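Submitted below is the structure of interest, expressed as structure tokens.
All protein chains of the complex are present and in place, except for one that has been dropped.
By letter and in written order, the chains are A, B and C; residue numbering begins at 1 in each of them.
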Amino acid sequence: MIIVLRPNLTRKDETAVLKEIKRLGYHPHIMRGVARTVIGAIGDELTHKSLESLLTLFPHAVESVMPVQRRFKLVSREAHPANSTINVRGNVIGGRKIQIMAGPCSVESEKQLLGTAEAVKAAGATILRGGAFKPRTSPYEFQGLGEKGLKLLAKARKETGLAIITELLSEEHAELVAAYADIIQIGARNSQNFQLLIAAARTGKPVLLKRGLSTRIEEWLLAGEYVLSNGNSSLMFCERGIRTFETYTRNTLDLSTIPIIKMESHCSVVIDPSQGSGRADLVSAMCKGAVAMGADALLIEVHPNPAEALSDGAQQLSPEGFARLMAELKPFIEAAGRE
Amino acid sequence: MIIVLRPNLTRKDETAVLKEIKRLGYHPHIMRGVARTVIGAIGDELTHKSLESLLTLFPHAVESVMPVQRRFKLVSREAHPANSTINVRGNVIGGRKIQIMAGPCSVESEKQLLGTAEAVKAAGATILRGGAFKPRTSPYEFQGLGEKGLKLLAKARKETGLAIITELLSEEHAELVAAYADIIQIGARNSQNFQLLIAAARTGKPVLLKRGLSTRIEEWLLAGEYVLSNGNSSLMFCERGIRTFETYTRNTLDLSTIPIIKMESHCSVVIDPSQGSGRADLVSAMCKGAVAMGADALLIEVHPNPAEALSDGAQQLSPEGFARLMAELKPFIEAAGRE
Amino acid sequence: MIIVLRPNLTRKDETAVLKEIKRLGYHPHIMRGVARTVIGAIGDELTHKSLESLLTLFPHAVESVMPVQRRFKLVSREAHPANSTINVRGNVIGGRKIQIMAGPCSVESEKQLLGTAEAVKAAGATILRGGAFKPRTSPYEFQGLGEKGLKLLAKARKETGLAIITELLSEEHAELVAAYADIIQIGARNSQNFQLLIAAARTGKPVLLKRGLSTRIEEWLLAGEYVLSNGNSSLMFCERGIRTFETYTRNTLDLSTIPIIKMESHCSVVIDPSQGSGRADLVSAMCKGAVAMGADALLIEVHPNPAEALSDGAQQLSPEGFARLMAELKPFIEAAGRE
Partner (left out) sequence: MIIVLRPNLTRKDETAVLKEIKRLGYHPHIMRGVARTVIGAIGDELTHKSLESLLTLFPHAVESVMPVQRRFKLVSREAHPANSTINVRGNVIGGRKIQIMAGPCSVESEKQLLGTAEAVKAAGATILRGGAFKPRTSPYEFQGLGEKGLKLLAKARKETGLAIITELLSEEHAELVAAYADIIQIGARNSQNFQLLIAAARTGKPVLLKRGLSTRIEEWLLAGEYVLSNGNSSLMFCERGIRTFETYTRNTLDLSTIPIIKMESHCSVVIDPSQGSGRADLVSAMCKGAVAMGADALLIEVHPNPAEALSDGAQQLSPEGFARLMAELKPFIEAAGRE
């Protein structure tokens, strides 16, 4: 920790601060600069107490307190220099091949789901997405088919061979969802619902962790740390747009997270352009950018009839639109040296 | 719903849009304006399907789709024109008296909690706050004492007569927390964890719902709707700062929510200046503003020794600071015509 | 400056960084911590080169670079511990009396302006606001009366004795506006238009500097530094709402700036609740909060007939509404120990 002292302190004030730093388990190291005196507090910030309380205890003496250590460990590149990969029914995420996860926002019926599954498989997807439990802003909106939806996903997997990704909304459903899903998705609104993260981690299934609407990258990495530190090393980070002042798009897709997560962490990066823009007509451009920038997988909403969708109709592609997109992406996937 | 068509459409395109609107259960009503043709789709937006899918289905014909109905019902002033009040062990929230909820960020020990409880009671607080389960950004930070913390809160209530507010983090703890708490707090990170809101609502205990870091006011009201629509009419909205680009303060306390929630809803408004600024030296000014603007209650962090706190030391007041604050607030409470 | 090195560096890498720090004029001071090695670079950050380039030059060796000095000088409390005050035609801003600046968003006609001036004076205002040059988002909106508007403001001053505040939009108008105005307003969109700030400063007239829509407090103070460092010590900071994700209000009024600017700077703080919320029905609550929190002045939009206004009709008060507001504020002004 670095502690910046206010100018013109008495020696007595300074001594009091130093004493407190020692009491909290750090070794203080003083540097007298031109305009400020700075104390380096030497000790492990992850095991010792935070020194931010110095601001409250000595408001007239301490100007700022700055941590120097990164707070995440297991998700970091330092801990695991190589890229980590996840094998989901033979499909490797984080390897040379860019995996495509596609399917409807919500599972609505057998016909809707199986039709979509066959269409996305034919166009090149390897993983089927579909929500059985849906988090909806209003209690009066469609909340998903629940276990019936999970069963339909399992049926679609059996018929098409696609792996399954679906969202977990409640700790109480962790075992149930894990019994059907190949990948457990944690949604943006639950990105810092740590109890749910722990429950998901403990099922042992791979976890796809969406970024929260206003989660900073460091906080997102720390949320991922909840998964790894609970014994589950199969973690993907999924950017799906952050909340900004812009109203033209539903969210602002932050594609810079691709190179950043790759630098800071060994985990895979997935991009969700459907949630990320909220508009089907922007999905194609977003996917091209994501592929060019190094994404390991894409998560795309496809519905046989978007106008009929029980949720998020404006952002789902038709099967024809999806097939067109797959063709358009091909040269960019090659340019990126991927498959 | 209002549907704005793009300029220079063919009659055929227009007919297709109208047909789809009817198929989705609305009655279309055309208005031809100077620069745009607009369709009013008449029907109940809360029971009919969303028309946003028209944007995807007819991208060349539909420019925008705008809802006209408010999406919240039970929390609205329309549903309940008078202020609603909540009686917690004889303390009325939403009435003439401004209630003060104070106590430590986390329950750490019997000595810490009882000392704080007595001090805040002596200075005028009526409700004791204290976290037994703590949501922490990092898995390596103090996570709370759990049930032991709840027992200490019950003991403090018994000794001081103060009512108890504490946070619920997990659906699985809903019964447990409700067995001890007089008010259940839902924290900012769980503001749209709808499963947790339903579980809290079903305990029957009053619920204090914090605003999420990037929750729009309409979404916050809708999250409150999850509580009322699950049979619990004792709801308070608590503003605790939103996330903005500013880095001087930890959050930006949005005091405009006080008059806005009062206009839109019958529920009480509570202000948390401690989380709202993240700095103890701003708490006093924030409280004065909140009282002047019509807050029904304040939620303030007080710790016997902020520098020793296991969480959020920088934003907790000392007991002396809290007593001084209570004295400073008095003239503003009177100016606001409150007690 | 504090330089945090990456872990597991070779001695050679470390030596290269140290050499570069010395070459840029700083004296390096090494601290070896538990998880990181940190270098304190001793030297005046305001006169030496920035060390942020170390991040580019040694990407594999340097993890982060953190400044320790505050970048503002003349606006700081350190430079001038007492509150500074500004005397505008006998009205002192920053003293015991809270000054009320009121008037129309735009000067539209003699009748409109003089009528408003008399009404706001009668209700207690001491300074008349009114825009002669208007910055409008669209080139097709009313751009103000220009010099004719300035002349009407001068006439209103002559007839009522009110001082005049009006906005400067263009360097080329600095002399012209200064010839009429008692206070020059720099609007939010020009908050970091440094050339305009310098031109305003050089007129010698008091300057009211609005906060930009996304200006951090430190940047705002530095923008103020452009005024003071150009020989003009009469500076007021005016908070008028920042841009956030919230759409219910036009802007989010950040009232925490009142205690913060008071801590960091000696300059006065003015609150603009009209721009700050964009809704006339929120102005009263905002003013009460501002007064309770220590604002030195309020800047309020009043129009004889808001529905007729050529700009921003939704946020202007009627003269009756303004008179009612003045009466409502009285107890809060007293509670704050002000006049």
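What we mean here is this: a contact is a pair of C-beta atoms (placed from the backbone, for glycine too) under 8 Å apart; a residue touches a chain by one contact, two chains touch by 3 or more.
If you're wondering where the values come from, they're calculated on a predicted model, not measured in any experiment.
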item: Touching residue (missing chain; options C:P59, C:G161 or C:G204); value: C:P59
item: Identified contact with the non-displayed chain, of A:L222, A:L255, A:V270 or A:A297; value: A:L255
item: In subunit A, positions touching the absent partner; value: 214, 216-218, 242, 244-249, 252-256, 258-260, 263, 276-277, 281-282, 284-286, 288-294, 331-332, 334-336
item: Contact footprint on subunit B, counting only the chain that is left out; value: 2, 4, 7, 29, 31-36, 38, 40, 42-46, 64, 66, 68-70, 78, 214, 243-245, 247
item: Interface with the undisplayed chain - residues on subunit C; value: 20, 24, 46, 49-50, 52-57, 59, 65, 71-73, 135-140, 169-172, 189-190, 192-196, 213-214, 219, 222-223, 225-226, 229-230, 243, 279-281, 306-310, 313-316
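In this text, only the chains that are shown with their structure count from here on.
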item: Label of the chain whose CA centroid is most distant from the centroid of subunit B; value: C
item: Rounded Å distance, subunit A centre to subunit C centre (Cα mean); value: 37
item: Distance between the centres, which are taken as Cα means, of subunit C and subunit B, whole angstrom; value: 30
item: Chain centre separation (subunit A, subunit B; CA means) in Å; value: 25
item: Two or more partner chains touched - positions in subunit A; value: 46, 214, 243
